[in-house]
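All protein chains of the complex are present and in place, except for one that has been dropped.
Order of writing sets the chain letters: A, B and C. Residues in each chain are counted from 1.
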Amino acid sequence: MSVTVSSIAFAIARANEAMGPLEQVLNDADAKLGDGDTGGMLARVIGKMAEVDLSGAVDPGTALSQLAKAATLATGSSLGTLFATGLLAAGREAKGREAIDAGDLSDLVATARDAMIARGGASLGDKTVLDSLDAIADAVKDARTPDQAASAAAKAAADALEAFRSRPNRIGRARMFGDQTIGIDDPGMLAIRELTAALAR
Amino acid sequence: MSVTVSSIAFAIARANEAMGPLEQVLNDADAKLGDGDTGGMLARVIGKMAEVDLSGAVDPGTALSQLAKAATLATGSSLGTLFATGLLAAGREAKGREAIDAGDLSDLVATARDAMIARGGASLGDKTVLDSLDAIADAVKDARTPDQAASAAAKAAADALEAFRSRPNRIGRARMFGDQTIGIDDPGMLAIRELTAALAR
Amino acid sequence: MKKLMNKPSGFVDEMLDGLVSANPSLALSGETGRVVHRATTIRKGKVGVVSGGGSGHLPLFTGYVGEGLLDGCSIGNVFEGPTVGSCMEAIRLADGGQGVLRLYGNYGGDRMNFDMAGEMLEDEGIRTTTVLGNDDVASAGPSERQKRRGVAGIIYAYKTAGALAETGADLDAVTAIAQKTVDRTRTIGVALSPCQVPGSDKPSFTLGDNEIEMGMGIHGEPGIWRDQLKPADTIADEMIERLLADKPEGVGSRASILVNSLGATPLEELFILYRRARTQLEAAGITIVRPLVGHYATSMEMAGASISLCFVDDEIEALLAAPASCPFWTVTA
Partner (left out) sequence: MKKLMNKPSGFVDEMLDGLVSANPSLALSGETGRVVHRATTIRKGKVGVVSGGGSGHLPLFTGYVGEGLLDGCSIGNVFEGPTVGSCMEAIRLADGGQGVLRLYGNYGGDRMNFDMAGEMLEDEGIRTTTVLGNDDVASAGPSERQKRRGVAGIIYAYKTAGALAETGADLDAVTAIAQKTVDRTRTIGVALSPCQVPGSDKPSFTLGDNEIEMGMGIHGEPGIWRDQLKPADTIADEMIERLLADKPEGVGSRASILVNSLGATPLEELFILYRRARTQLEAAGITIVRPLVGHYATSMEMAGASISLCFVDDEIEALLAAPASCPFWTVTA
């Protein structure tokens, strides 16, 4: 089994559903050290992506690019733009391939991660979504099916959140708070855990 | 005995001295219903008048006009301008006369009062300095000497203050407070009582 | 209230020093040191236009000295009238031999001072006329319009009288256009929070945490009602409604609008107000010309806004369009 345009559309629809109860949770997490908009922003971005009609997309890569463009219209926040950046990079890489095999997912996530590092200037270890993606890229390496990949991703994102909780934020608004960020979840990493969990369900 | 240029200069000097302890008292009175500046303003105006070198004034009328001009440079507040108006009018009336007899004082105060009514648009009974001046004009009618006039003026100003306390202010900033002004001294009337008391001492 | 100032007693003089040194087109003169006038001397034969009032309202009053606007301005302490002496000096400096219009807000103290100055200058042979700004509809009913206080709307009269004076018109004509402009201008304000006079230990008034006052004057004079904060559109609707209910007799359907910050209220909020006001005016069949949005007449750090309408005719509209330049308002041809 592989990832197709319609399974991408399905995943986005499911993520969009999941954002309902998540919006406030993520806002609250961001409010502790940032400006409290991570949830509202993600809801807007994913909502905009869910509106995109992917039926005309010739392949999964094109679908990812279309979703990226939708995201660029919906937000100016760091995380939103990084999402769009990652989707665009993955989409470019996948362009032309009729389907994405489960075995290709690790490389695609790594591509997204690297584009986001280049765009945002943060490093692995700074306690951001990058660390979640990095863990996911690693975890889905041996997945044979999209479902296996989803479970592995959900577990990796949950583990990464746990592992980084005790470390300080070193980028974005939260950085201003220095060691006060120790013990607090990064809202971006929390978002990834919740969204991957929703996809794995 | 009559009022001369030098007795005017002496009176101003004494009023100026009296303003020292009075400034705060009058500010506090004004703060209750106005903008709390009656004392500071009068101190400035009388201080400026005390600086005027009256030695060149050919007669008491000229001296009063010079004092009026000094006052017009020192303040833009209602009471200050009314003082200047009154002094100017009295000065004009006295101009040319070598001295002012005690018996002329009542008319001069009445002239000042009327000029101030014309300038400020208030009426007798509105609980302002006008009511003090009106009482003084009446009280000094029979004075034979400047000293007699001063005592009579002090008593009249004190009585007027008492009499008007239970009435409402009907002009200036205090008017906005309506019946809340009942029981409170008008700062302008209080100033007249204190200054005439100082001159009678 | 925190203020960037030194001693309260120096507030006005230091502010004026800064104002004229930052604006070479202005000069500060007079024995009182409280007259701001154009740095160039008045053109012989030009009618002078002067204003004056208390400090604490910048750009009012001194900020409107400039080409096509005021020739000079006397300025008092914060919220206190200018001295008679400074009014006299301002008028003298603005006299080019053709007389001077005294154009200022309708406040008892200011009237006393300008009246006295005018009378004393008659002896010097300077002819003066008076026009009083009385645009604040909240300060008295329509039948007592002459009792109304002057607020932000006076800048329309500065503009028309100033522009006409530049053309060489005589004192009567300049006076007439100022009067016509005042007669066609209406303002209402809403206060959200008070300001504090430098040196005072308490604000000029108090409002509850979420309370506003409709119609409050620029020194905190009582308004029409106090109530909880409402949505901007609801507030704009009431302000426009009150202004239109007071629309002068016999005017047409073209009006300039001024949405003015009383101080702390930012431009963002003014534009939100403007947006609704425009919609409501258009619905009432009024065409907006030359809208102004910004800080035009303030009460230091008071929060709130005022809306003024100036119902133009062809003459006023042309004069509003004439070139003008002062530190806070530039109109280019």
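One rule holds in what follows: a residue touches a chain if its C-beta (ideal position, glycine included) is under 8 Å from a C-beta of that chain, and two chains touch if they have at least 3 such contacts.
No experiment lies behind these values; they were computed from the predicted model shown.
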item	value
Visible contact partners (per top-of-document touch definition) of the missing chain	A, C
Residue among A:Arg119, A:Lys141 or A:Arg170 that touches the chain left out of view	A:Arg119
Sole residue of A:Leu82, A:Leu108 or A:Ala154 that reaches the chain not shown, by the stated touch rule	A:Leu82
Residue among C:Val35, C:Leu273 or C:Leu320 that touches the chain left out of view	C:Leu273
Residues belonging to chain C that touch the chain removed from view	2-7, 11, 14-19, 21-22, 55-56, 58-59, 63, 190, 192-193, 210, 212, 229, 231-233, 235, 259, 263-275, 278, 291, 293-295, 298, 300-301, 303, 305, 325, 328, 330, 332
Hidden partner interface residues of chain A, rising order	35-37, 69, 72-78, 80-82, 84-85, 119-121, 171-172, 176
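By definition in this document, only the chains that are shown with their structure count from here on.
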item	value
Pairwise touch network: line, ring, star, complete, or other	other
CA centroid of chain A to CA centroid of chain C, Å	56
